[in-house]
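Just passing along the structure, written as structure tokens.
A single protein chain has been omitted from the complex, and every remaining protein chain is retained in its original position.
Residue numbering begins at 1 within each chain, and the chains themselves are lettered A, B and C in the order written.
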Amino acid sequence: MELIRNKIINDPVHGFISVPGGLIYNLVEHPFFQRLRYIKQLGLTEFVYPGATHSRFQHSLGALHLMGLAIQTLRQKSIDISFEEEEAALAAILLHDIGHGPFSHALEHIFINGVGHEEISLLIMRILNEGYNGHLDLAIDMFLGNYSRQFFHDLISSQIDMDRLDYLVRDSFYSGVIEGSVGSGRIIKMLNVFDNRLVVDIKGIYSIENFLIARRLMYWQVYMHKTVVSAERLVISIISRVRDLIREGVDIPATPVVKYFMENNFGPDDVTEVTPLSKKIAERFLSLDDNEMLSSVRMWKEHSDIVLSDLSRRVIERDLLAIELNNDPFDKKRIDQLSILAKDLLGSDYGATDYYLFTGTVSNRAYAPSAPSVKIIDKEGNLRKFTEVSELFDHRSLSQKITKYFLCYPKGIRSD
Amino acid sequence: MELIRNKIINDPVHGFISVPGGLIYNLVEHPFFQRLRYIKQLGLTEFVYPGATHSRFQHSLGALHLMGLAIQTLRQKSIDISFEEEEAALAAILLHDIGHGPFSHALEHIFINGVGHEEISLLIMRILNEGYNGHLDLAIDMFLGNYSRQFFHDLISSQIDMDRLDYLVRDSFYSGVIEGSVGSGRIIKMLNVFDNRLVVDIKGIYSIENFLIARRLMYWQVYMHKTVVSAERLVISIISRVRDLIREGVDIPATPVVKYFMENNFGPDDVTEVTPLSKKIAERFLSLDDNEMLSSVRMWKEHSDIVLSDLSRRVIERDLLAIELNNDPFDKKRIDQLSILAKDLLGSDYGATDYYLFTGTVSNRAYAPSAPSVKIIDKEGNLRKFTEVSELFDHRSLSQKITKYFLCYPKGIRSD
Amino acid sequence: MELIRNKIINDPVHGFISVPGGLIYNLVEHPFFQRLRYIKQLGLTEFVYPGATHSRFQHSLGALHLMGLAIQTLRQKSIDISFEEEEAALAAILLHDIGHGPFSHALEHIFINGVGHEEISLLIMRILNEGYNGHLDLAIDMFLGNYSRQFFHDLISSQIDMDRLDYLVRDSFYSGVIEGSVGSGRIIKMLNVFDNRLVVDIKGIYSIENFLIARRLMYWQVYMHKTVVSAERLVISIISRVRDLIREGVDIPATPVVKYFMENNFGPDDVTEVTPLSKKIAERFLSLDDNEMLSSVRMWKEHSDIVLSDLSRRVIERDLLAIELNNDPFDKKRIDQLSILAKDLLGSDYGATDYYLFTGTVSNRAYAPSAPSVKIIDKEGNLRKFTEVSELFDHRSLSQKITKYFLCYPKGIRSD
Partner (left out) sequence: MELIRNKIINDPVHGFISVPGGLIYNLVEHPFFQRLRYIKQLGLTEFVYPGATHSRFQHSLGALHLMGLAIQTLRQKSIDISFEEEEAALAAILLHDIGHGPFSHALEHIFINGVGHEEISLLIMRILNEGYNGHLDLAIDMFLGNYSRQFFHDLISSQIDMDRLDYLVRDSFYSGVIEGSVGSGRIIKMLNVFDNRLVVDIKGIYSIENFLIARRLMYWQVYMHKTVVSAERLVISIISRVRDLIREGVDIPATPVVKYFMENNFGPDDVTEVTPLSKKIAERFLSLDDNEMLSSVRMWKEHSDIVLSDLSRRVIERDLLAIELNNDPFDKKRIDQLSILAKDLLGSDYGATDYYLFTGTVSNRAYAPSAPSVKIIDKEGNLRKFTEVSELFDHRSLSQKITKYFLCYPKGIRSD
């Protein structure tokens, strides 16, 4: 085998990240991957945490680094992992976020209706795979959970995958919410394989508990911070307005690639398989990033439609809508009342109150799926469920989906 | 008022700590306080976490620093705090640990039977107070909870006092168990006063949850790590043996101050009030530290009693007893069996199997007292219990006392 | 005086930053200041250090924070500072970078020919000052060095100003080049005032030495890293090509604000005074940021001019030109030879070899100006030059300007 020349990349979170030569280095250099430099990991969260400007690019490299450590740990525990499996696992984790679009999760299903970043990641991996003559076959199988040794899939996508172990540490580091940090290094040292699944040695139980709580803290304190929700919903309002105006035949300038996605309404069927159309969509999608979106919003700020221009100005100048978060749905009366006030405030020109006044829900499901839970190996070598072993979380309080209701409206009409 | 010259002390945890001039500076310079340099915060924990060599001295300065921040925060929230109150609160937190003896918690009730460090701290504060002509009256009242504005007591001693906010961060920092860190700064910013009690603004709820979990993690991963428990019990065995031998009339050399406490058996009645005797005991106690203890153990290592010398050698060389931790009591049969094996191993000279083979319990009560729980102020300004507000901890899973059983025996007879 | 409500902002570098209410809070919320969110502190440096995605916005808040600490330190040393002076100093440091454009230093003199960010900052401050009815007069005087108490100017702009004390720590933190970190906290504690100038107490001498060396390390390892220089020069090449094409009458699409600056060639005379024209230029400039620039480059990537499209593609895909750094000028012969090779490689279409093959110099002047050096107060209270006191730097080795020559060319023709 040819000598592998490592490229070393500096990372404030993990120190030095070594990128193996060959396929992996090649993928890192690929324009599809370089694009992730222009997509912030936390989208508009920097409106609340100005330090959180880190990109999906760094996060993906960080996850790559952790995958390397995990494989090293498993090999030390006598789990046999071939060179091909190692490379495939590294490729899969490197590419796991390649389908993210502008503002990450916030606009996830908006550019291509109802399609999440994972489906787009898969499409892009398949397109890449054509260029690499099938060299990504195993990586894609691992990503999809189709490979017989399921623990590779678990390392890529599960409750304690390398994705989460990187993003929790990284988001905590960059936001400055230090108590959201988790002991990724320690958790990785505790990983093991049992019946082809990824498991955790029992002495890692407190680290896992802490990990779950840290994730929860980050969830409500950072990812779903109400000001962040308000900002994200404002952008969604803008896109609705743009599409409504386009439907009415109004000309809406934008950067070319944003224009393409505003004028087309692609859906799941358009991107499931590798087809000439899906390739074209993917190609355009791979030109879409935070810059394109913000430049377009800036253009819309100058548009003659005063709803569009006002909403856009609000994003650019960070003049957000007021927001309230509640455990229960908001009272219909209250919303009606606010609606009247909003109409007064916005005047007849702002007929479209809907763009300014809306309610909805956020929930932590995305972060605590009911899906396969963490498995623990106890001292006797038996497999046990985390919730069985943990003295703290025996009531499934953690896995429970928490939903909160939000209500947004212009600040001028805040009654309290 | 005279100009206050601050002394600045470098601290790896908090950066710079400013010590106010006057009384506080004076207390820091006092030999009673300087002694804390020689008492490690975590006693024998460095047997497992070699980085954890930090002293009670630094911790007390750290708690002083956080008290300063807390007072600043409360003043910004328009809580009126006088100069005298500030100084008293600072003095009380500075002195809260002054009654700690060698190896901190491990030997807490051993040198003076059944007396905890808090009672001794109180005695020493009272003795100091005589020297300061009553200038510590208010500090002592706050420490005891006798001052009308109870929130000062809460800052010194409660679920979220400045003691804990420092030690969790510090112990995590020095042990390298980074995931045990808590957001002390953020929690302090969330503090408030309601009905004269210390409360937390509701948006601090996730930080409090995280704090409780981090404490729990530190509890089992660091403070009650089984190797630490084994080391501590070994030292307790040594002291039992020393006292037993003294009772039998055997001469046991030791450093003078250790000898004093080995030969006397003081109890609660001797130290409750400031009396000539309690003053004498306190004076000696204030010469007792980790060095004295370790030097004495080294002398005992050379003693002709082979039980004492072997146990002492084990501490010095870190050749500890095997230990098992269990959720249930150990089987009597197993213990009897081990007892036979131990007798075989130790031979007739080691008649005293009791010093080598013992069981007992550890629990997290010290860290999660049933005492007054954290109070939260909600958005409407109502006082609520933390467990009511937290979606996670409504089942009181946290406040529940967890007891584990340990079993120690010489490594040679481990059956598995 | 009305009660000041502080806004607290989380910062991974300094912890919590308190923004005083009133003028300062108002400036932070101002769209002119919010724009700095979209200008990366280190421009294209993230091509080498992916972590370095931090913005001028955070840096300016960080410098604000340090100014607050410096003022607190000076007051503790009995330097009288009025509320007005404090607010003005805070405003001046907050706004010191407000005139930065896209990609920070790299394109500094390009958008408005020969005009640096400081002149533009001044123009914008003056425009703001009109809106604030002269409330920024004192801040502007301090910024310009026109205020009698010169030490305020020194805090804003000198060898050891709050700008540098923040950016060195911040750039080191985000790039992961930890050894570039400086002891900002310690240096600030050592600040003093003598004869109305900012000075450093002599016991800070080693911190200053370390600061100068750290800056030097950051200079060559980060700011002038050869790959960063290569990327920056590529962007300058692109802009030259765009302007050349516009001059030839070719239509060059771009986002509106980039188009405005590409089609106009403003110079120093246009922006020196507050005039209707300079106000218009400033207004447009305040819509210019990294996003606009990158979106425009992406449009240019699709342009029919193959030089422009290739150069643009190279930036977007990070397919940079090869670069060499040398202490001496490059040999003319070598350049000629490369020129022939480049023509071969680029073919007839790429006639414009100049955009691909060029040489130039970088120097550390910007970071080590010959300007007023650090002043030290010795133990006897005498003012001394830093270079007199330092045992290390008596040969002025540090103040010496170091120039390096660079040579850029397409990677395909690298001979070695």
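By definition in this document, a residue touches a chain if its C-beta (ideal position, glycine included) is under 8 Å from a C-beta of that chain, and two chains touch if they have at least 3 such contacts.
Only a predicted model underlies this, so the values are computations on that prediction, with no experimental measurement involved.
J.: Check the whole complex and report which displayed chains the hidden chain contacts.
T.: Per the touch rule above, the missing chain touches A, B, C.
J.: Just to verify: which one of B:E84, B:E130, B:E263 or B:E302 makes contact with the chain not shown?
T.: B:E302
J.: Can you say which of C:F194, C:W220 or C:Y405 touches the chain missing from this structure?
T.: C:W220
J.: What chain A residues would touch the chain not displayed?
T.: Looking at chain A, the ones touching the missing chain are residues 6, 8, 15-16, 76, 185-186, 189.
J.: What does the interface between chain B and the hidden chain look like in terms of residue numbers?
T.: 9-13, 15, 29, 31, 34, 37-38, 40, 46, 49-51, 53-55, 57-58, 61, 173-177, 255-257, 287, 290-292, 294-296, 298-299, 302, 316-318
J.: What residue numbers in chain C mark contact with the hidden partner chain?
T.: 177-183, 186, 206-207, 209-211, 213-214, 216-217, 220-221, 391-395, 397-398, 402
As a convention for this text, only the chains that are shown with their structure count from here on.
J.: Using C-alpha centres only, name the chain that sits farthest from chain A.
T.: Between chain A and every other chain, the largest centroid distance is to B.
J.: Quick check: how many Å separate the C-alpha centres of chain B and chain C?
T.: Result: the chain centres lie 50 Å from each other.
J.: Rounded to the nearest whole Å, what is the centre-to-centre distance of chain A and chain C, using the mean of the C-alpha atoms as each centre?
T.: 32
J.: Where the centres are mean C-alpha positions, what is the separation of chain A from chain B, in Å?
T.: 43
J.: Could you list the positions in chain C whose residues touch two or more of the other chains?
T.: Each of 15 in chain C touches at least two other chains.
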